[in-house]
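The structure's right below; bear with me while I get my questions together.
Let's turn to subunit A:
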Amino acid sequence: MGDQGSSWLPDAMSSVARDVDALFNFVLIVSTILFAAVIVSTIYFVIRYRRRSDQYVPERIKESKWLEAAWIILPTILTMIIFTWGFRVFITLSTPPPDSYQITVRAKQWFWEFEYSEGATSTSDLYVPVGKPIKLLMSSGDVIHSFFVPEFRIKHDVIPNRYTSVWFEATEVGEYRIYCTEYCGQQHSMMLGMVRVVTQEEFDDWLDEQSQDLPPVELGERLFTQYNCQVCHATDGSRLIGPPLNGLFGITREFDDGMTAVADDNYLRESIVNPGAKVVAGYPNAMVATYGSLSTKQIDALVAYLKSLE
Partner candidate 1 sequence: MASTSVASAGHPGHLQHHFVSEEQQFDASKMGMWLFLVTEILLFSGMFVAYTVFRIWYPEVFAHSAELLDWRLGGLNTVVLLASSFTVALGVHYAQLDNKKGLVINLILTIVFATIFIVVKYFEYTGKFAHGVFPGINFQPHGVGGGHIYAEYDIPFAAQFFSIYFVMTGIHGLHVLVGMGLFAWLITRALRGHFTSSYYTPVELTGLYWHLVDIIWIFLFPLLYLI
Partner candidate 2 sequence: MAHAVHHITPKKTLIQVFIALIALTVLTVVTSRMDLGAYNILLALFIAFCKAMFVILIFMALRHDSRINAAVFALGSVIVVVFLLFTLIDTVFRGDLPNTVEGTIMEQEAADEAMRMRDPSREELDAGPGE
């Protein structure tokens, strides 16, 4: 069962979260006590020893070597306890159990891709079964990102050209937000995701469903939202960062180099895979060319979906 969080911490929803919280709360309480001592003694001294006469010069107080030593030794002991404790929890956090279920994570500007061992994939939404250790093997396709789920108390940088990982065991079914915490460009704060913790049966069903064939338009629509396309492209004709995409198929488009082209299958395909090739007049060449990794089937589905938009 997950713990209720405090006013300081969100709910603790992973097996390690409670260990982290205990440590956090211990340091917080000790700090608060010491801080109160600092403030109370300051205020007391300021009032008690306020200047009563301009002529008064206080005597020099005797300094006690023992007291000085105690001030040094006691905090040292205290911090060493905290260090040791923090180190042990850190090792737990960093070492996935050997029986972990592995999911591959690919971070790109500005979304998360997840690939499951059965071949299923998902974007932005990470499906995991409850009560089972999950290891995420992560890498980045462009710049440094960082994978953070507050409720699980886990975070690790996702870097290009090297695999890093985090692990967690969700203790309760629910939905927990994924944040990117390493500044990665314009849409950094929109690079969100969701961990959907489900029961083992639901998870297995979901994996099965993923391997079934969806109709192309439906699959395309799902991909469109999964890849956060709607952040930049409206489907109701309004202007966002990129041009709106409804009613697009078959019309003639003008580009910023003065050329024109009919929006056919090939144009749509090219605009997904290589967005800088033809940039619609009046819009910045801002789309990141990270969609080349989509499979042919996925691109076909997206094109089918775009054609269906009125």
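In the analysis below, a residue touches a chain if its C-beta (ideal position, glycine included) is under 8 Å from a C-beta of that chain, and two chains touch if they have at least 3 such contacts; residues count from 1.
Per the selection procedure, all candidates are chains of the complex that A comes from, given by their letters.
Model, not experiment: these values are computed from the prediction.
Student: Which numbered candidate, 1 or 2, lies in contact with subunit A within the complex?
Tutor: That would be candidate 2, which touches subunit A.
Student: Of all residues in subunit A, which touch candidate 2 in the complex?
Tutor: 91, 93-96, 102, 104, 137, 139, 156, 161-167
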